[in-house]
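Of the protein chains in this complex, one is absent; all others appear in place.
As written, the chain order gives the labels A and B, with residue 1 at the start of each chain.
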Amino acid sequence: MVKTLSPNVRDRRLLWTLSLSAATAAGLLLLILIFLAKEAWPVLSTVGVTSFVMDSSWHPLEGTFGLTPMLAASVAMSALAILIAAPLGVALALFCRFYAMGPVARLFRWAVVLLAGIPSVVLGLWGLTTLVPLINDLRAPGTSLLAGSVVLALMILPTIALTTEAALTSVSQSYWTGASALGLSREAIILAVALPTARNSIAAGVLLASARALGETMAVLMVSGNVVQLPSSLFDPVRTLTANIALEMAYATGTHRASLFVSGLALTLLVLALAAAARRSGGQVVHA
Amino acid sequence: MPDAVLYPGSARAGSTPTFFWRNLALQSFVWLASLLIIGVFLWLLGDILWRGASRVDWEFLISVPKSAGRSGGIAPIIVSTVLILVVAIAVAFPLGLATAALLSEYARQGGAKVRGVGLSLDVLAGVPSIVFGLFGNAFFCVWMGLGFSILSGGLTLACMILPIVIRTAESGLRMVPDEWRLGAAALGVSRSTTIVRILIPAAAPALVAGLMLGIGRAMAETAALIFTSGYVDRMPRSVFDSGRAISVHIYDLTMNVAGGDPNAYGSALVLIALLIVINSAALWLANRALDRKPSRS
Partner (left out) sequence: MNTPFVGDLVPDSKTGEAFTLGPLVTGPPCCEPVPKIRVESLSLSYGQNEVLRNISLDIYGGCITALIGPSGCGKTSLLSSINRLTDLVPGCQVQGRILREGGDIHAPGVDVHALRRDVGMIFQRPNPFPLSIRRNLALPLREHGLRNAREIDDRIERSLKDVGLWDEISDRLDAPAQALSGGQQQRLCIARALVLEPSVLLMDEPCSALDPISSAVVEDLVESLRGRYTVVIVTHNLAQARRIANYAAFFWVKDRAGTLVEFDHCKRLFESPRDERTAAYVSGARG
């Protein structure tokens, strides 16, 4: 062992080390934003923000940078996924909390946690080989906005179900007993007491889930067809912002590459705004 | 419960016809939705098990992929995955533990600064993984000159899992009862020794549980890896080689290789099995951490 240092010196050194680590960890966010901005700057400074919004098509090599179709696809797909997942997720949480017997509820909860743990690439694989052929039978080509939404819904459903259940659990037990004492039916308690009380947390869970949905890449990329267009029906193949980055980043150079970083920056800001909204509505975050 | 007022006469709610239909509707919806979800889940799981099990055997795990992965196994893929994880953990764990120790042990002294660190971590946790991929590509591959390599991929994942490692480690350290901190201080034991020799060992199960969660997160990740660690499916010779993670392998077989689905399902089964093992271990350790409190007499 080296010569013993005085406790004070050791404490100071440790504090330094810890502070340095924390500064690194905190600085990472800044570093990421700076690098995104730095890589995006060449095209932002020459082309400007407006063409990303105003241009009608995405042909970065020919100088049109319209992100609108992909942004629309991202938003439409996430919204649709929320529309599917939110009622189902809340219903599942209600089932586990108010309807199922102990072991059944545990089994369902276990299934939800397991579902949350399934990697998006595996969901994409399953979606492409199982779901897409089914949709294809309805209307070709199968890879579509609808397929993307359903797979996304499967991905975010656990988040919604788990946050809702956490919120329902924290609704005070005394409400429950009080309401039961009034002779309210189970459904009346759910509608009049449980859901209204848990409303804010459920909303936060949904916002958080939509942030995840917007940021999701692989599952969406694999099942939604990746055609850059404004979707006009559920069965149209579309390309989301995230899928676009994943598809083109491999070979993009120069302005093209820079414009991908612009879309990454836009995506980050969008997702962070949603996360901030979720934080504001005061829900507890369940890491699933 | 102010909303209960909205339902006057609700003491007899179950028996009135309007409420009967409403209750029945809600009840059926809840049941149907739950059965639907569980059905789809079982379908999904069954598909993966069924189609994966026909591919996975010992040979699959130890042989190299042939004809772009259509046949052969995933041995180099597993090695690359493990190497990427090792790099990610080797960076994220020490950094995360040190940051967590600062947040939990010195939080009072920092005030605004510590809150700032916490906020930036929460924001970082919300950044989409594809954006980590962009950053990793720009920073590690290009700016640091590491190219498409296991090192780049691992470092990118380290950034991605850092928030979850920090947050779990922080709550683990905060769960350590104050009486040990006071007891150590009363013996004139320095803060550094207290943290290193008493608090960290006491919080070890929680710390490892957080680490496991991070590993699970990293292993499931694809988007952050496709343009940082790359696609090369050869056996890597060092961390400076490009290596294909198992999730990237699944993606590539599904999307770019016609007839790659069977092996994609085989790989998916391996991946999910590993994830379940890791998550169960994390859960078990986290529960053990809860049990570890000073005994009361």
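Quick note on the criterion: contacts are C-beta pairs under 8 Å (C-beta built on N, C-alpha and C of every residue); 3 or more make two chains touch, one makes a residue touch a chain.
Since the model is a prediction, treat every value here as computed from it, not as a measurement.
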item	value
Chains on display which the left-out chain touches in the complete complex	A, B
Touching residue (missing chain; options B:Ile62, B:Leu119 or B:Leu182)	B:Leu182
Sole residue of B:Leu162, B:Ala202 or B:Ala282 that reaches the chain not shown, by the stated touch rule	B:Ala202
Given B:Ser190, B:Thr228, B:Ser247 or B:Asn279, the one touching the chain that is not displayed	B:Ser190
Contact footprint on subunit B, counting only the chain that is left out	108, 177, 179-190, 193, 197-198, 201-202, 292, 294-297
Contact set of subunit A toward the excluded chain (per top definition)	1, 4, 6-8
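The rule is short, and it goes like this: only the chains that are shown with their structure count from here on.
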item	value
Whole-Å separation of chain centres (CA-atom averages), subunit A against subunit B	15
Complex interface listing, subunit A residues touching subunit B	7-8, 10-11, 13-15, 17-26, 28-32, 35-36, 38-39, 87-88, 91-92, 94-96, 98-100, 108, 111-115, 117-126, 128-130, 154, 157, 175, 178-179, 182-188, 190-193, 196-197, 211, 214-218, 221-222, 242, 245-246, 249-250, 260-261, 264, 267-268, 271-272, 275, 279, 287
Residues of subunit B touching subunit A in the complex	1, 3-4, 6-7, 10-14, 19, 22-23, 26-27, 29-31, 33-34, 36-38, 40-41, 43-45, 47-48, 94-96, 98-99, 101-103, 105-106, 114, 116-117, 120-124, 126-135, 137-139, 143, 159, 162, 164, 166-167, 188-193, 195-196, 213, 216, 219-223, 226-227, 247-248, 250-251, 254-255, 261, 264-265, 268, 271-272, 275-276, 279
